[in-house]
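Shown here: the complex without one of its protein chains, the others still in place.
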Amino acid sequence: MAESGTWEPKIVAFLCNWCSYAGADLAGTSRMQYAPNVRIIRVPCSGRVDPFFILSSLQKGVDGVLVSGCHPGECHYLTGNYSARRKFALLKNLLEFAGIEEGRVQFSWVSASEGVRFAKVIEKMTAQIRDLGPSKKLVKTPPRGPLHAAVNKRFESVLTDRPPHPAPSPRDGGEG
Amino acid sequence: MSEMPSMETFVTTEIRETAGDLLRKNKVQVVIGFERGSIPLRSRPCFVRSEKDIDRLVWDGFCENSVARYVAKRDEKMALVAKGCDSRALVELIKENQVARDQVIIIGVPCRGMIDRSRVEALVAPRRILETEEKEDLLVLKGSDFEETVPRSDLLCDSCRTCTHPNPVLADILVGEPVVEEDQDPFDDIEAFDAMRPDERWAYLRNEVNKCIRCYACRNACPLCYCPECFVDTTLPQWIGKSTDTSDTMIFHLVRAYHLAGRCVACGACERACPVGVDIRKLNRKLLKDVRDFFGYEAGLSLDEACPLATFCPDDPEAFIMNP
Amino acid sequence: MKNPYVPFPMRIEDIIVETEDENVKTFDVSFVGKEDEEQFVYTPGQFAEISVFGKGEAPFGMASTPTHPGRLEFSVSKIGLVTGALHQMESGDVVGVRGPMGNGYPLETFKGKNLILIGGGFGFSTLRSLTNFILHDSNRGAYGNLTVIYGARKPGLLLYKKDLGAWQQRGDLQLHLTVDKGENGWQGHVGFVPDVTRSVGPNPKDAYAVVCGPPAMIHFSLPVLKELGFQDEKIFLSLEMRMKCGIGKCGRCNVGSKYICSDGPVFSQAELTQLTGEAHF
Partner (left out) sequence: MFSSARIVRKDRLEGFLERLLEDREVFAPVRKGGLVTLEMIDSVRDVILEYENTKESPKAAVFPQRETLFGYQAEKGKVALDVPRGKEKEQVLFGIRPCDARGLLLLDRVFGGDCGDPYYAEKRAKTLVLSLGCVNPNPTCFCHSMGGGPCSPEGSDLFFLDLGDRYMVEVGSDKCEALLEDEAFEDADEKSLALSEKIRKETEASMTPLALNENLKEHLGRLFDDPAWNALAETCLGCGICTYLCPTCHCFDLCDEAEGGTGERIRVWDSCQFPLFTQQASGFNPRPTVKERFRQRIMHKFSYLPETQAMLGCVGCGRCVIECPVNLDIREVMTSLSEGTVPA
């Protein structure tokens, strides 16, 4: 994925619908500049973010994962972010304990009115991930797919390249 | 022999009497305890349903399994021969509504720590042990042409070395004398590991999980892994692949440990079950430490205290939250 | 050695939504390779493993009949990973197919005999194949009377409505449709398949019964057939297990000394009663 010089970090951000997503929206409508490396996934609440969202992102080769929700005390569902905070405190420490670089997975609070803050969070995180370089540790070796180096002639190899929509062949209506 | 009967012999007798009494009076349908195993250095779980079978029950330094593992989703009324860790697991299971408090009678046994058979085997290898005998703080190992006496404390399981609650925290009947407890687990091993460089930590764990054959013995031996459908078995979505790919296996171990955060009672059943010696405890202990440091919680100690991930405090630590 | 794990490609030509809840679709697929078509010789009751590349593979009985060459039909109930993915596919998409697998219905045994086909719900697909096979001009004379008893939970869940309509117009087959719960406009039976079987009361003389459906339906149909005088040798069942490899190796569908995928999926009740294992209804 990474050729030196051309590599750009890929960051996935799970943003709560009520605060951080709105904050991102505000940053966008206010035409604030921030790094284009982030892909946003809207979730109902930071409490909705299953650790698997984060781990699967890393497994698929994402370089950084951000989870952002409402500031404590401002959760649309009253306590979702409080619960999330406990979960993430443990998860972040566990991942770093396992050797995942500090900063790959981050958490922040951004309210609906904090477009500037959102842009700064993304800028800061992108810079940090850029320093860390491409994520490698949890990345699952991508499937090698077809026709990789060795096609064994002793086994059959199937290849089809008929046009996608052939003329429909007449259906035998004999038996209904 | 004029020697005093060992603590183990004494406890065994008491357990048998208690079990017989409970069965006779129909207070329980089954007593889940331990019996002598089929090979040296092994005792194993056993289910006693009739008074005539109570002599199967034993107590010794090899009762390493978790009897709490068997209580979830069982209809019978049970009596359980519970070590300190088993009683802590039962506390959690009761709190998580997997078993009703009045469905179990806990025969608590203060635990001197269980003996790690791999340590014993390594000690005498390549000679084979045919028989063992526990004498106070010593373990006598007997083979066909040797006899060796070793301090018990040299042979304890890792989880027993760091155990701070060897006495049952919840018991209806206590058998045997309470043992001295350590004040606090210093988590030296975790601090030392944390002091390593991230790449070293990763390399170590990667090497560990690469041994894993995905037999799920760690999960199945765990008294608190009772989910009807485990995350490794879901297909929609399928979170992790089924092969022994390093990334999949690492995620399995990370999430297995994480799902036990605030619930793990540090019994070590997972690690003892592992056939290939994966250092499973490393992740569990990290979470034990963090749960204690962050939320001041230790699992299995009280029936009233809420599970740490089922509650929160407005002023929970949040130094990890990023501020731009 | 031919590699039994490698599927050949087939193209989806048409997709028919079978049920009102849209949970069952029938996929009409054509062979891409001439050679694959020539090698795919099957009888009703056999099945094939269908691959959705990127998702996996699942077994389906052929709902089509060999009298309709060049095409295969598979009815797919949306229930898991592979079936969910199949339901999202469109005409023109390519799936992988391995097969035909299994033994199929014993057509030779059935020749000259009266047949009672009893099916329930989604398990009707291979019975549809068998019915259409027998009704084909080139085969109809070889078999005796044909009775089809087919039930679903409600009218909207009956499959193959076009076929059912055509069958009702024919004089050479008795069709009894039933639903567990009737709805406005429903003119057939209301009741469970075993009860309808009892009231239809097929004559066991020179007759075979074929049962395919959910375990509960099989469980309650067998005593009815026995009551009517059908001996175990005259009752055939098509079983379902979680077949994976389809060639009797992976072990999932092992029941007693048999593999449902390669020794079955069609067994006589006489065979099953002899068999140790979970195949007792």
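Going in written order, the chains are labelled A, B and C, and every chain counts its residues from 1.
FYI, a residue touches a chain if its C-beta (ideal position, glycine included) is under 8 Å from a C-beta of that chain, and two chains touch if they have at least 3 such contacts.
Remember, predicted model here, so these are calculated numbers, not experimental data.
Annotation: of B:P45, B:P198 or B:P317, B:P45 touches the absent chain (contact as defined above). Interface residues of chain B with the unshown chain, by the touch rule above, are 37-39, 42-47, 65, 69-70, 118, 122, 126, 128, 130, 211, 213-217, 219-221, 233, 241-245, 269, 272-273, 275-277. Within the entire complex, the positions of chain C that touch the omitted partner chain are 1-7, 9, 11, 51, 53-58, 79-80, 83, 92-94, 96, 215, 240-242, 244-245, 247-252, 254-257, 262, 276-278.
Following the convention adopted for this analysis, only the chains that are shown with their structure count from here on.
Chain centres computed from CA atoms place B at the largest separation from chain C. A separation of 50 Å divides the Cα centre of chain B from that of chain C. Listed in rising order, the residues of chain A touching chain B in the complex are 51-52, 55-56, 59, 72-73, 79, 82-83, 85-102, 106-109, 117, 120-121, 123-125, 137-141. The touching residues of chain C, counted against chain B in their complex, run 80-81, 84.
On the side of chain B, the complex with chain C involves touching residues 235-236, 238.
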